[in-house]
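Only a single protein chain was left out; the remaining protein chains are all shown in position.
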Amino acid sequence: MPNRDMSFIELSARERARRILDQGSFRELLDPFEKITSPWLEPQGIVPEFDDGMVVAKGKFNGKPTVIIAIEGVFQGGSMGEVSGAKMAAALELAAEDNRSGIATQALLLFETGGVRLQEANLGLAAIADIHSAIVDLRRYVPVIGITAGTVGCFGGMSIAAGLCSYLVVTREARLGLNGPQVIEQEAGIEEYNSRDRPFIWSMTGGEVRYKNGFADIIVKDSVNDVKTAIIQCMNKGLPDTLRSDDYDYYLQKLNAIDTSKQADATLVKNIFGRGDRK
Amino acid sequence: MERIELTYPATEKLQHKALAGVVGSGDLEAMFIPHQEKMLKIIIKTSVDGSKHRWQNLFNRFASLHALPMGTLEINDFASTPGVAKLRIEQVFEEANYA
């Protein structure tokens, strides 16, 4: 059923990757049958997954050589361990090498992740630093496109990775933020951030506000076809004139102008960062 | 976490390796790899301690209804319900037959 649309969010990471790539072109690397599982989970009494929650596949997208790296949000909240992190970093590093030797391999990153897997804490953090490095390297040659669809969203060190992408695509069901609501409440108090107040959390970090306030480039419906269309739009733009992560002048000017004597709410954020053309 | 190993006589020849499911709350992943010996070797890692009996019952029932496939079945279980477990195992055998 090549033309029938379907929900993107409901698909597993592997199915997302398979359906995004051109039909028949999907080839998974370090697939589950390789059984490269986390060396750290079982000693802590935690059931591993054969792919460590990371799907890396090569293939074509719109006829062009592509690597797609998809995090399985269902396994351990999409958290980044040594193996899953190294899989993503290695694939990005090899894509950059491809580009240096004349093969314009482009990269699609599907973020469904809470960030570092705390059971592998420092190795997860180190892997994320490698991922940041590899994105910055690769995005010099080809657009690196991030997609966060939900339901996990994209948090922690991986929200920084999303912030490093050339383009970021979100759905309304996605959330994007550095710190999880629980941790902010724990560190800063319930007055600052009430992790149980769901409408409030969505008004701060939901896909729609992220898009409207310029922290994402395209918002799409929960649809495989729409996600693919958005990727094509990003690719057609080529390398961005200004990367969001290089836009320190714009952000510093805004942040310095804000009156921080009163607490922020969604309206204030919109007034400051809102992009008028994004309704 | 508990590791459980079970072995059953098997006669059915399936052609392919296959995988079904994910290791998420209430679910499991099941991986089947065919071999030539006339037995089904089952290795389960489960987050539910003390569940060996339950798995034995599940596979006893399977064995009474079908000829089991010759191969290794590895399961990573994250507290799946019996219904989900049965579904995933049927899925992985089905895939191994037709993939």
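Should a chain be cited, it is by its letter among A and B, assigned in written order, with residues numbered from 1 in that chain.
To be clear about the criterion, a residue touches a chain if its C-beta (ideal position, glycine included) is under 8 Å from a C-beta of that chain, and two chains touch if they have at least 3 such contacts.
Keep in mind that, in the parts below, contacts and distances are computed from a predicted model.
Think of the chain that is not pictured: of "Dihydroorotase", "Peptide/nickel transport system substrate-binding protein", "Biotin-independent malonate decarboxylase subunit gamma" or "ABC transporter permease subunit", UniProt labels it "Biotin-independent malonate decarboxylase subunit gamma".
In terms of the touch definition stated at the top, the absent chain reaches A within the entire complex.
Within the set A:P32, A:G157 or A:G207, the residue that contacts the chain not displayed is A:G157. Residues of subunit A in touch with the missing chain: 29-30, 34, 36, 39-40, 43-44, 56, 58, 82-83, 85-87, 89-91, 93-94, 115-116, 118-130, 132-133, 136-137, 140, 156-157, 159-164, 176-180, 182-184, 186-188, 192-193, 204-205, 213, 215, 243-249, 251-252, 254-256, 258, 260, 263-264, 266, 268-269, 272-273.
Criterion: only the chains that are shown with their structure count from here on.
Partner subunit A is touched in their complex by these residues of subunit B: 1, 17, 19, 22-25, 27, 29, 31, 33, 45-47, 74, 76-78. Touching subunit B in their complex are the following residues of subunit A: 12, 32-33, 42, 45-50, 53, 72, 74-76.
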